[in-house]
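What follows is a short report on a single structure.
All protein chains but one are shown at their positions in the complex.
For reference, chains read A, B, C and D in written order, and residue numbers begin at 1 within each chain.
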């Protein structure tokens, strides 16, 4: 699967229609930067694409398989009692993935030994975000669905993320990402999708 | 009180010292943009200044009075079952403030009627952030302590925030704010405080 | 007096003070207990009703009295910790709890063993017994609460609050025999009136009093030692701790990693 | 004072919006109450003996299940922070929260207790005492629970800590409450235990909110 096509997607929240017949496609090697006002439906769109939410109608083809996609949402999916390392290992086990070197993955997002082992409830906002992004490094998967991955990252964090992104795209991956700030790094294959409907 | 002085502040989290002898001062009409790597201690500093956390040693003089300061932390302080309007009204009542026109305050941060009345758990990330920032508009107070107020705001949100900030400073207010992105708008009295200790 | 108190409250001077005092308390306490045991088991006559079973009194009563005294002491220390934010008092609260729990358990077990021959049952749901059991749970609550926090200081202060509120149970235990018609016997020893004109035969009373005194001293010694450990652990990054706990001729030695086991005074060689 | 009123009204409003969370404790209380009469032979005199205990333990359960989430939501969404630094005494705000909690979880039980008591075979005299003892005792239960919740809310892994802390602290109220009804059933004057309950009530209404405020500040600082 090297192309994701979305046709006439209709998504509603509560009893309001948020996305009304959205169509677009993303190919391997591309970044789709999803833009839009607060409440435009960016998060809702990603959740539908990941299978976390049902669309009212429309078609997503082919729906990326579980083992082929990464989802990093607003929430970091870190249990506060467990360390960043343990959280990563649990996530891998949950998905039946084997981790060769989880510590290296955490180090790649800038979390050093002390932050790897501390209960993750004791990390700062940006450190938590990094721990969530470490999943992207630890297990290579083709499709990345990222909801505001840059929130809370410092300058060094942005640089690390740019590097990750570059490597992923070079390897033929694809990224669908929301962000209110411009994505960092050189992204030749960057495309924009603007949902700016008023909410 | 038109000047806040901080002397030799020492703050620790767990058993690590995060801020080790920090000194600075902020005057009315100024913006202090607190910078620093993830985990540098920005949030901890603001919490101490607001009286939410105890410093190990050091002096803050004069400690701004409750009725003179605003605190908008990482969390929005919105009960998800209550609407943005109800949350704002509750916050005002909690602080013994009278709101003349709460709806206008919400509209000033871009939340229109439907978003004002919906349970705030059903707002998008950026809409929630706006609802929290509405407190700054609804009740004028001299000192603003803001922890990453821009997180999740869209372009229009940034513009609104810049406007708020400008008006507040013109009125002689002062702002201590953390943010990993540059602050929007023209800020002649902007100063930076870099905490970049490695965590 | 006040300055002396203040100086003592500083961790290093407390540590040294306790270091000198604890051995005396321990030795005198053990001597008194030994003496009491000898008198109680071999010299005192058997009771005309209970025979030799009554001799368990020399363990039961001191343990029971201590179980109440320790909780009271904890709540006093807790109040000091909360009002004056005194670190030493925080340490005092958390280090007393396990000792108190042990004495409470001892009182319960000896009481049960004694109950079988005298009341014919190990356990009845009597007010005195039940409230003593509640006391045990209060102690366990303090211990558990301490472990629930990752920050030692917060944990200790939370325990201090609990100790303060939980102290209402202490008068309930003590007066339960008066407030409810209880199987357990009333206060014949531990009340002002009873101390003025004792009702017990002197040969039985004397070992009891000795044992009481010995147990209190013993408790004092253990408490001080536990507090010393607590202080060391709390202050493990302070210079004075490194001076005490690390050999002076190893300048590159790393500071203690922490953990109760590593913070022993014996590390000094 | 108006801040406390605001807290009180907010609690009621939230509760009305989230009826699901509400029903749950009531359902389980229903199960417990149902279970006892079903558990033994219908006309067993044991039932009568146990009636006050059943009703009192029910009150305790309601208090316990309710206070569990008392501060949790406010902690998670950040409202608690705002309460800590609000321009109103924290103890007062907590007292208002607990008062609302009492109204929502304990008051219905107090009102229903005469019915329950008669249903369980108590005479009208003891039933009246049961009613009064619950009226005096349930606020103590709720306030104690609130204090324990404040102690554990900041703890990362409190586990079963809350019930372990709450139950021993609540026992005095249960002892005196059950005692009053028992005395009445035996034809003795129930004044003494009722006075004790009253004293506990006064103590807990005045002191526990302050203790809870201190505990909360400590847990979050």
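Basically, contacts are C-beta pairs under 8 Å (C-beta built on N, C-alpha and C of every residue); 3 or more make two chains touch, one makes a residue touch a chain.
Everything numeric in this text was worked out from a predicted model, so none of it was measured.
Every shown chain that the unseen chain touches in the whole complex is listed here: A, C, D. When you scan D:8, D:56 or D:196 for touch with the missing chain, the hit is D:56. Residue-wise, the contact with the chain that is not shown comes from D:164, picked out of D:63, D:109, D:164 or D:220. The residue from C:147, C:178 or C:203 that touches the chain not shown here is C:147.
Not every partner is drawn; the one left out touches chain A at residues 50-54, 66-67, 71, 73-82, 86, 90-91, 93-96, 119. For chain D, the residues touching the absent chain in the complete assembly are 17-24, 27-28, 30-32, 34-36, 38-40, 44-46, 49-50, 52-54, 56-57, 60-61, 64-65, 68-69, 76, 156-157, 159-164, 167-168, 171, 174-175, 177-178, 182.
Residue positions on chain C in contact with the hidden chain: 123-127, 130, 133-134, 137, 140, 143-144, 147-148, 183, in rising order.
Everything that follows uses one rule, which is that only the chains that are shown with their structure count from here on.
Between the CA-based centres of chain A and chain D the separation comes to 45 Å, rounded to the whole angstrom.
Distance between chain A and chain B, defined via averaged C-alpha coordinates, is recorded as 28 Å.
Rounded to whole angstrom, the centroid-to-centroid distance between chain C and chain D, based on C-alpha atoms, equals 32 Å.
The set of chain B residues touching two or more other chains comprises 14, 74. With touch defined as above, residues shared between interfaces to two or more other chains in chain D number as follows: 156-157, 221.
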